[in-house]
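Notes follow once the structure below has been shown.
Apart from one protein chain that is not included, each protein chain of the complex appears where it belongs.
Chain nomenclature is as follows: A and B, assigned in order of appearance, with residue numbering initiated at 1 for each chain independently.
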Amino acid sequence: MTDPPIFIVVVGVAAFAISGVIAGARQDANILTVFVLGVVTAIGGGTLRDIILNIPVFWVRDFTVVWLAILACLVAFLFSSIFREKMWKVLLYADAIGVAFFSVAAIDKTLALGHSGEVAVIMGFVTACTGGIIRDLLTGRPPMMIASEELFVTPVLIGAILYVLLLDIAPQYTTQWSIVAICFMTGFRGIAIETGLQFPKWLRMRPGKRAE
Amino acid sequence: MTDPPIFIVVVGVAAFAISGVIAGARQDANILTVFVLGVVTAIGGGTLRDIILNIPVFWVRDFTVVWLAILACLVAFLFSSIFREKMWKVLLYADAIGVAFFSVAAIDKTLALGHSGEVAVIMGFVTACTGGIIRDLLTGRPPMMIASEELFVTPVLIGAILYVLLLDIAPQYTTQWSIVAICFMTGFRGIAIETGLQFPKWLRMRPGKRAE
Partner (left out) sequence: MTDPPIFIVVVGVAAFAISGVIAGARQDANILTVFVLGVVTAIGGGTLRDIILNIPVFWVRDFTVVWLAILACLVAFLFSSIFREKMWKVLLYADAIGVAFFSVAAIDKTLALGHSGEVAVIMGFVTACTGGIIRDLLTGRPPMMIASEELFVTPVLIGAILYVLLLDIAPQYTTQWSIVAICFMTGFRGIAIETGLQFPKWLRMRPGKRAE
């Protein structure tokens, strides 16, 4: 139950920054605008996490992570023309990776502060989703978390619960469980993206509504 | 000027959770997605209140209220098929009840911390409206607080001012005044919902705009 390893933060921040740059691309925005979008997406979730946990906001203490986000934005901007045909899919996967890494990092941090597993699950979920929600609202889209046609909430929520349970059962394997949780969340979400996976009708609101 | 009674918190959380589930229904969302929407709507306002007041966030200290919100979501999900024809109206009333109970609870908490009546009115208003704003933004709707065609801001704002004034005049009747304030806010909002009540034209911006 230590602070999250730097590797997890780096991947999460980079993935979210890239997703922000791509989201801005669809607005035909200029380089500074997409950099702002990328950085806000990358640090938005962690900012809310630290505010809710009432600890100093991470980038106010250590600015390195913002430089990292800016660097990821630059790379995404320079290479954006390469994957232009598949922008939307790259955005979906960058978001999925950011969500997985950030939820694990937030759960680690919350447990390290001595909070309960339940609070850690919520903090993991909130931290993972907030950056993307801000990104979508700023670019005038309904947030992917809710609007996504395929499963979005389920992989991260189940993954967060799984991770907390594994840490509770065998706390000595922190690193292993974090890898398991990240693979579970990105794999599950990846399957949902590729196959359009959804719940059966009776577990969705208003079944048959469109048939009425 | 004590902490808000548990009854007020329970009703407010349950009402907002139900409104969140219904809001998700319109997106044809699955059970986990609407649970997330319900819980976020239920705890969003109080989270912002505690952050602004710089006190520990209530559900980080005591997770019970989140379980309560989840329970309310489950009930709303199971019974949603019953009131399917009147979903929108149930949403409006659930929101109205949540707004009324949360503004009273937030005013109590703000005054108990020793802040002025003016700050308490703002905190009551902000706490009451934030959950619904998050719910509407997450489901891709313009926030009801502003977009509502009938009066929305007026009942809660006047009710909050009334409650603070009554507590100032006769502080020994806390419970009575909280009942008066809740009845005033829900009743006033209910009349607005049923009759489409609005201000006269000269108290609205751009009178005659549509006639031009």
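Definition applied: a residue touches a chain if its C-beta (ideal position, glycine included) is under 8 Å from a C-beta of that chain, and two chains touch if they have at least 3 such contacts.
All values reported here derive from a predicted model rather than from experimental measurement.
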Option touching the unshown chain, where B:60, B:94, B:107 or B:145 are the choices: B:145
Footprint left on chain B by the chain that the document does not show: 51-54, 115-116, 118-119, 122, 125, 133, 137, 142-143, 145-147, 151-154, 157, 198-199, 203-207, 209-210
Residues of chain A in contact with the chain not shown: 21, 24-34, 36-37, 47, 51, 56-57, 59-60, 63, 66, 77, 80-81, 84, 137-140
